[in-house]
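A single protein chain has been removed from this complex, and every other one stays in its place.
Let's look at subunit A:
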Amino acid sequence: MTHFSAMSLLRNALTGHKNWREQWPDSQPKAEYDVVIVGAGGHGLGAAYYLAKEHGITNVAVIDKGWLGGGNTGRNTTIIRSNYLYDESARLYDHALDLWENLSQELNYNVMYSKRGVMMLAHNVHDVQSFQRHVHSNRLNGVDNRWLTKEEAKAFCPPLNISPDARYPVMGAALQMRAGTARHDAVAWGYARAAAARGVDIIQNCPVIAIRRGPDGSVQGVDTAKGFIKAKKVAVSAAGNTSVVMDSAGVRMPLESFPLQALVSEPVKPIFPCVVMSNTVHAYISQSDKGELVIGSGTDQYTSYSQRGGLPLIEHTVAAICEVFPIFNRMRMLRKWGGIVDVTPDRSAILGKTPVEGLYVNCGWGTGGFKATPGAAHTLAWTVAKDEPHPINAPFTLERFTTGRLIDEAAAAAVAH
């Protein structure tokens, strides 16, 4: 693996950029691995990286039915934040945020993590009370978050309309300064490159057909389009398709898969300094380094695996953006797309062991899995390597739907990710 540095850039520049090598090989499956990870998104690739780096397990394959980072990793709106209400969630997402801080240096790959601040708008009295409760709860947990008046919000994000005659007037905002965005593709590529350098095989275009279990019930490996691959342990990190993969192992999941859509505008000069989210009017917006406004909407109402979603939702989202930021009402949109997100009943992830020996699952991130990428990957690797959960992901069990010990971010209001 070529180490990226100013020196290597200079050397390659002087030789006409003809000697750059591939960043990772396109591997073919071996007969047997210690660990097979299903799903080559940021979470799966990251878990492979941490397995190799922190636990010395390098006989690992990451298998994907499509191309690396082509699922939700490459389809989200790249928002990173950790201002969740409950202690369990705050710890998990703040752990991820801690890892985001040094990720570019750790991977020697620029993931373009930008702490530009995420501002969540309050449009009514309930929002104000709920967000202030979040701010207090976050501060007790050592999570950065503070309350802004609407004038302060306007000063922080000048395109914002705070006029009192707006249809949904802004009454204030919660601001997490440590939050921001990162380059989503670079996260997958950086983890892939760093994992491959430590001996991990990344196998693309190889759908997993079923998880095979032995007579004693434990995992034996996975049947794939390229044949059977034997594995001591299998970790499923397949986002929207988790139910399908887990069904093949005889584990029924508390998940529903919904399309989640996003869109980008034509690129313009820097106009938007931060990320703004409004859960009440359903609009999330930031500006990419290319200059496009990146806009996210809510999930479609029906379950689907189509990776498309319907136009009514886009219309609703764009209407909300124009309402909150009238300056954008003549922007032209370039393209829209959808990803399939797996949603749990309590809107918290499932990350840990399963009833099947040797089978682990990382799913249920719903509409907000990108921000958790390093934290989920890190704790999943721990769980797989030690066959027990890391203290941070210990509450996020599959059993909580039997015991009733839910982490009910869904009821905590203002939970859109």
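As a convention for this text, a contact is a pair of C-beta atoms (placed from the backbone, for glycine too) under 8 Å apart; a residue touches a chain by one contact, two chains touch by 3 or more; residues count from 1.
The definition used in the following text is that contacts and distances are computed from a predicted model.
Among the names given as "Sarcosine oxidase subunit delta", "Phosphoribosylformylglycinamidine synthase subunit PurQ", "tRNA N6-adenosine threonylcarbamoyltransferase" or "ABC transporter permease", UniProt records the absent chain under the name "Sarcosine oxidase subunit delta". Residue A:T303 is the one among A:S27, A:N110, A:Q132 or A:T303 that touches the chain not shown. Interface note: of A:G199, A:P312 or A:P391, the residue touching the hidden chain in the full complex is A:P312.
Looking at A:N83, A:T224, A:S257 or A:N362, the residue that reaches the missing chain in the full complex is A:S257.
For the options A:N241, A:S265 or A:T354, the residue in contact with the chain missing from this view is A:N241.
From the set A:F156, A:W337 or A:F401, the residue in touch with the chain omitted from the display is A:F401, counting the whole complex. Hidden from this view is one chain, which touches subunit A at 241, 243-244, 252-257, 301-306, 308, 310-312, 345, 401-404.
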